[in-house]
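Note that one protein chain is taken out, while the other chains of the complex remain in position.
First chain written, first letter: the chains are A and B, and each begins at residue 1.
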Amino acid sequence: MLQINNLYTIAEDDHNKHILNGLNLNINPGEIHVIMGPNGSGKSTLANTILNNKRYIKTEGNIIFDGDDITNLSTDKIAKKGIFMSFQTPIEIPGITVAHYMKSLKESMTGEKANIYKLSKEVEENMAKLNMDKSYNSREFNAGFSGGEKKKMEMLQLLMINPKLAILDETDSGLDVDAIKTVKEGIKAYKNDTNALLIITHSMKILDGLDVDKVHVLIDGKIVDEGDITLAEKIDKEGYKEYNHED
Amino acid sequence: MKTRVEEIDTNIYELKSTNTTLKKSIGLSPDIIKEISKEKEEPEWVLDLRLKALDYFNKLDNPNWGPDLSMLNIDEIATYVKPKVDNKRTWEEVPDDIKNIFDKLGIPEDEKKSLAGVGAQFDSEVVYHNIQDSLTKQGVIYVNFDVAIKEYPELIKEYFTKAVPIMDHKYIALHYALFSGGSFVYIPKGVHVDFPLQSYFRLNEKGAGQFEHTLIIVDEGATLEFIEGCSAPGYNELNLHAGCVELFVKKNAKLTFNTIENWSRNMLNLNTKKCIVEENASIDWVMGSFGSKISMLYPMSILNGENASCSYTLISFAGNGQNLDTGLKVIHNAPNTKTIVDNRSISKDGGICTFRSNVHIGKKADNSKVSLSCSSLMLDSISKSDTILVNTIENESVEFSHEASVGKISDQVIFYLMSRGYSEEEAKGLIVRGFAEPIAKNFPVEYAVEMNRLINMELEGTIG
Partner (left out) sequence: MEYILNESPYKTTNGFKINNIKLDLDIPEITYLNPVNKKFNSKIGLEFDKYDEYNITDDLTIEYSNSIGRVININVDDEGEYDILLKSLDDTKCFSYIKINTNIDNKKIKINVINLLNNKTDSFIAYDNKVNNKGELIINHIDLGGHFKVNNLYTELYDNSINKVNTIYIGDDNKLDYNYHIKNIGEKTISNMITEGILNNNSYKQHKGIIDFIEGCKKSIGEELENCILLDDKSISRSSPLLMCHEEDVEGAHGVSTGKIDKDKLFYLLSRGISEDEAKKIIILSNFNKIIDNINNLTIKDMVIEYINNNI
């Protein structure tokens, strides 16, 4: 489904250093992959690079999704092809209600005018799966939301969009119990046999109870080790010393 | 009771010396200019330029904005004061009464400790210029500007007046009519000068004007840090400083230009500074303005090459009877150019601080970034603090942000510190120094100490 081949990237504002250093990754339908790595190893950059955030420039390699080269496709087209990214720190859009936002989202994805009644029913159903109150609809998008509430909005969008591949950027180690619970509820409602999940994380807590297919260890922009869930458990206990890294 | 934060020797700036003058001209006329030119044995073209500039000075009006300059009568100013000494290369050769003043200011001491070269100007003439031999061997030039006109005519003709034209404004025209002394610096391609070069300007004669010209060329890939210090003892007569600084930073080069200005409170400081910055090059202005009666000073950076950048780290402290009108001007002419500004001003005892900034981002300046921040601290209600900004943006890919704030020291903060055992005065002193700290830390160590000393001197009146 997703194939990343020998990818090198630099930051838009610092051309001197490669952040991803020849990264390879292969994700098949139905699979759950996990990427772990110390701070500054390039974890968040990877998610942003897949979605072609202009803050990062690809200098070598390519990204194939469902057989198409998406390396230089614009972000909205990549999203429309079926890749979703959940943000570590989602933006706030004061002045725009959640309902208004969901309408724009749906109309962009489908390319046609949304049926307001059907849409609000769909939003409410998905809210129910995440134990969200309907009153969110009339609140301004993420404006003044707590970290946990913002996470809920990310999961709600995941369910609304229902992508082929979801990338969860959970590198924020300060995730509280509620937020972790929300993410798990989101994953549970989303995941099936045909779609795939890539979780970027620091912490084991989020993986607890998930049927993880593969764990990758990312150091200095390169995958240096791969294994099953036991690898994640080992890192959780011992850190990255084995890879000559302090963190 | 007076609280003293630190023991301060305020007397060093007040040293006057008499009987140091050899020759003195008062007022302004073509004859006086011809005489100065003759005294300096200048080439013909320099005299022509002086006379043309005099013409502009007479034609141009005083600015119709900012501080009132009508008190200045050029006919009463000693426009040329020649001290009894020629340009020397060792301190031993400098006459005792002049040397004594520079000794007290700590100039030769600093040279030994941490400087790559030193120039010292006394009234209209440079009395001392020295540079480490190792730098001379690498082709670095650091000489009295008058000497440079004779010894490096090609470089002078190529660069002199090219950053600051003679008709820019009334007082730059005056400068070009009367310029005397100052420094010429050339750093050849790829040469890194590890320690700063320093020029110190001392205006000793009462009622005199100082018109030094500083021209610095940092060639491709070279780096330099330059320090400028100014002081004068206090008199009742008006003194005038109309200096000019022209800076050229070539491709991949880097220049830091530091100024600590502590002119006496009878000084009109009308200085003009401009820097032309080429591709990948940078200019960093670090400036502390403490002295003078009136200051009008707005260093300008013209970012002509791709990736060129400039930064301004500025502080002014205006006390009783002072009107410090400072600021900056930046023109972004090329893509990916960058400006960062941090200005801080403090006013007390009726002092006036005005900060004017004009940033222009032209059509060609794609993806340029500007971040401007200015904050003002008012220590009482009879003082003034004005911030006047103009930002022009002609390119949509620009990121421009600006923040300004003004106010007093918060009662809450004072209360907090007093609850920790500080007296109110100590608390205020602490906060003012904290306010100035981000600027102070950009100065070389000796100058940061100097700046703290100046802040303490300024605060002494208030804190008591």
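The definition used in the following text is that a contact is a pair of C-beta atoms (placed from the backbone, for glycine too) under 8 Å apart; a residue touches a chain by one contact, two chains touch by 3 or more.
What you are looking at is a predicted structure, and each value in this text was computed from that prediction instead of being measured.
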Option touching the unshown chain, where B:Asn236, B:Ser381 or B:Gln412 are the choices: B:Ser381
Sole contact to the chain not displayed, among B:Asn64, B:Thr90 or B:Asn236: B:Asn64
Among B:Ile340, B:Ile393 or B:Leu430, the residue in touch with the chain that has been omitted: B:Ile393
Hidden-chain contact residue, picked from the options A:Leu2, A:Ile161, A:Leu207 or A:Ile229: A:Ile161
Touch list for chain A against the chain that is not drawn: 48, 51, 53-55, 74-76, 78-80, 84-85, 87, 90-91, 93-96, 101, 104-105, 108-109, 157, 161
Where the unshown chain meets chain B, residue by residue: 63-66, 298, 329, 356, 358, 363, 376, 378-408
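Note that only the chains that are shown with their structure count from here on.
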Cα-centroid distance, chain A relative to chain B, in whole angstrom: 53
